[in-house]
Every structure is written in C-alpha cells, then in structure tokens.
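Missing here is one protein chain; the remaining ones are kept as they sit in the complex.
After this line comes chain A, so read on.
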Amino acid sequence: MEVFLQQLINGLTLGSIYGLIAIGYTMVFGIIGMVNFAHGDVFMVGGFIALMCFMILTAWLGLAVIPSLLLVLLIGMILTGLWNWTIERVAYRPLRGSFRLAPLISAIGMSIFLANLVQVLQGPRNKPLPPMIQGNFVLMGSESTTVVLAYKQIVIVVVTVALLIAFWWLVQKTPLGRAQRACEQDRKMAALLGIDVDRTISITFVIGAALAAVAGVMYLMYYGVVSFSDGFVPGVKAFTAAVLGGIGSLPGAVLGGLLIGLIETMWSAYFTIDYKDVAAFSILAITLIFLPTGILGRPEVEKV
C-alpha cells in the first residue's frame, strides 16, 4: 500500500512533465499534421537553458531560489520559444506543400542537430545542479516504509496545473486560441476570414516550446541533471502520451502524460526498473495497433 501510494505520487509528478511535453506534439500535429521529431530535443534544450540560467542566477548573482525559479521559467520559455520559432522557419516552413515525408526528415535532422549542439556546448560530462528545493512531507510512516511528498514534487505539480489552466484559457477563450483552432480545422477557411495562417503556425510552435521549456525546468529540478541525450527518451515517452491520449487532443495529451508517468513508476516498483522504458514503448506499439485514435482522439478527422 505504501509503495503504491508513493509510486502514485511519483508517477503523477513525472506524468505532469510528460503531459507538458506531449501538448507540443499534439498541437503541432493538430495544425500541420506533422510529428515534430525534434520536440523532445527542444524540451532538452529548454532544460539546458534552465541549467545555465540557474547557475548564473544562483551561483554568480546569488539570487534566492524562488525568484530564480520564476526567472528561469520566464527566460526558459522565451528562449526556447524563440528557438522553436526559428526551427519552424528554417526547417519546416520551406518544406510546406512538398511531399509528406520531407518535413519529417527535416525534423529528424533538427533533432540530431540540437542534441549535438548541446553536447558540444556542454562538454562531455553532465553538469549537475545542486538541489534547489529540498525537504519533504512525510505523509505516512511505518518502520519499514514511508510515503513522502517532496517539496519539489509539489512545486512541479502546482506549476504544471497553473500553466495548464492558463494554457486552456488561451486556447479556448482568446482570439489567438480561436485562430489556432480554426487553422487546425480548416486552414483555407481561416485565411478567408483574415487569419494569417503562417503566423498562427509559428505561434503554435512557440507555445509548444514554451510548455516544453517548463517541462525542461521541472525535469532538471526533479533529477538535478540534464544532458544532451535527455531529449530522446522523455521525448518518445511524451509522444507516446500524445498518441495514447489521442493525437490532436489537448486534454488527451495531459491524460496520456499522467498515464505514461504512472505506468512507468508502477512498473519500476512492481516489476523491474530495467525495463521501465520498454514498458512505455510497448504502450506506444499496443496503442497504435489496437487504439490508433487514442483515448480521447476523434475516430475520423473531419475532412476539410
């Protein structure tokens, strides 16, 4: 029981991170029908930017943890957003309207480029971050096992929930979000109504990257390290989450993220930790075979 509760807490924390990344996959897929393979690496770049900012703010400038965290989130979102905006402009937009595989190949190229760029910048060894937020609540304790809720987990969940609410409001209630959904449903019609489709697509990339940047900050806070290769596995897991939830569906991405987080942590606890990634990837294969539209996905995308 204690193990289960503990893993539930851990799984939901991890799942919020996956959910944040999954939104970027699902939004980009929704609007241009492309799987942005570089998105995992954008997340990793976000984490790396966060790492550098934290170092500068806390070690050099001596700022306290909470203000630096807020600053890091802000800077990370802006820089990563800009980064993804640039990627879309140089690697994807010129290929729009060419054959379907072209942007995918370009995305894989971008993924490799980003990973290698960070590898070169970072050097061969990971730079760990001193733990920022320490301490935890003991929720339940017996001699053998305890259930703890770490402060950093609370921070992760609270930030994620706050961000999701803001994001939901943006998509549902603002003209920008409406334009975004309109482009997703019928790009040509959106243009006939005066919507700048290219600009809307750019903004989608920026928003997706900003959320991934937050996920990067959270990941860094949770594990204390981020390395150039960290884009791949969380990236594929978040992609799995998006597919599981139903690609194109925003609530689906969050739900899928939480499920993948839970499956991973439960698997590690009850089976063997060595195969936790295999568990997550098996879900991807099983979903694609038996439930290709995902849990909240639309059975058939309306033709436009």
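As a convention for this text, a contact is a pair of C-beta atoms (placed from the backbone, for glycine too) under 8 Å apart; a residue touches a chain by one contact, two chains touch by 3 or more; residues count from 1.
In this section, contacts and distances are computed from a predicted model.
Chemist: Looking only at the UniProt record of the hidden chain, which name from "Transketolase", "Sulfide dehydrogenase [flavocytochrome c] flavoprotein chain", "ABC transporter ATP-binding protein" or "Anion-transporting ATPase" is the right one?
Modeler: From the choices "Transketolase", "Sulfide dehydrogenase [flavocytochrome c] flavoprotein chain", "ABC transporter ATP-binding protein" or "Anion-transporting ATPase", the unshown chain carries the UniProt name "ABC transporter ATP-binding protein".
Chemist: Taking the full complex into account, find the residue in A:G62, A:G97, A:G135 or A:G194 that is in contact with the omitted chain.
Modeler: Of all options in A:G62, A:G97, A:G135 or A:G194, contact with the hidden chain holds for A:G194.
Chemist: Would you indicate which residue among A:A182, A:V236, A:A269 or A:I295 is in contact with the undisplayed chain?
Modeler: A:A182
Chemist: In the complete complex, the non-displayed chain touches which residues of chain A?
Modeler: Those residues of chain A that touch the unshown chain are 175, 178-179, 181-182, 185-186, 188-197, 302, 304.
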